[in-house]
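In this view, the complex is presented without one of its protein chains, the others remaining in place.
Presenting chain A:
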C-alpha cells in the first residue's frame, strides 16, 4: 500500500516537477535566472522537438550574451566540454530532459 502510494507520489512529483533543477552552474545569478526561464520556455514550447528547442535557446543566447553558444538537449548523453568560465549551465527539466549549455568561441 505504502509502496504504491509512494510510486504514485513520485510520478506526480515528476510530472509536477517542471521546475528546472539546476545540476551545475557557474553563471552569475541574474544571468542564470534569465537563462533558466529561457530554457523552460523553449522546452515547453518545443516539447516534442529537442532540436528546435535547442535552436531557439542557442539563438537567443547568442543575441543576448555573445556569440558561440552551444546547447544540447536530450534524455541520455554523456559529455566532456571546455567552456568559458562563468558561462555554463547544466540543468534537468521536466523529470526526463537534461539541458546543457555553454559558451565557447
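FYI, a residue touches a chain if its C-beta (ideal position, glycine included) is under 8 Å from a C-beta of that chain, and two chains touch if they have at least 3 such contacts; residues count from 1.
Methods note: contacts and distances are computed from a predicted model.
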Checklist line | Protein name, per the UniProt record, of whichever chain is missing from view ("60S ribosomal protein L6", "Glutathione reductase", "Dynein axonemal intermediate chain 1" or "Ciliary neurotrophic factor") | finding: "Dynein axonemal intermediate chain 1"
Check: Which residue from A:32, A:58 or A:83 sits in contact with the chain not drawn here?
Finding: A:83
Checklist line | Residues belonging to chain A that touch the chain removed from view | finding: 10, 13-14, 17, 21, 23-24, 26, 74-85, 87-88, 90, 92, 95-98, 100, 102, 104
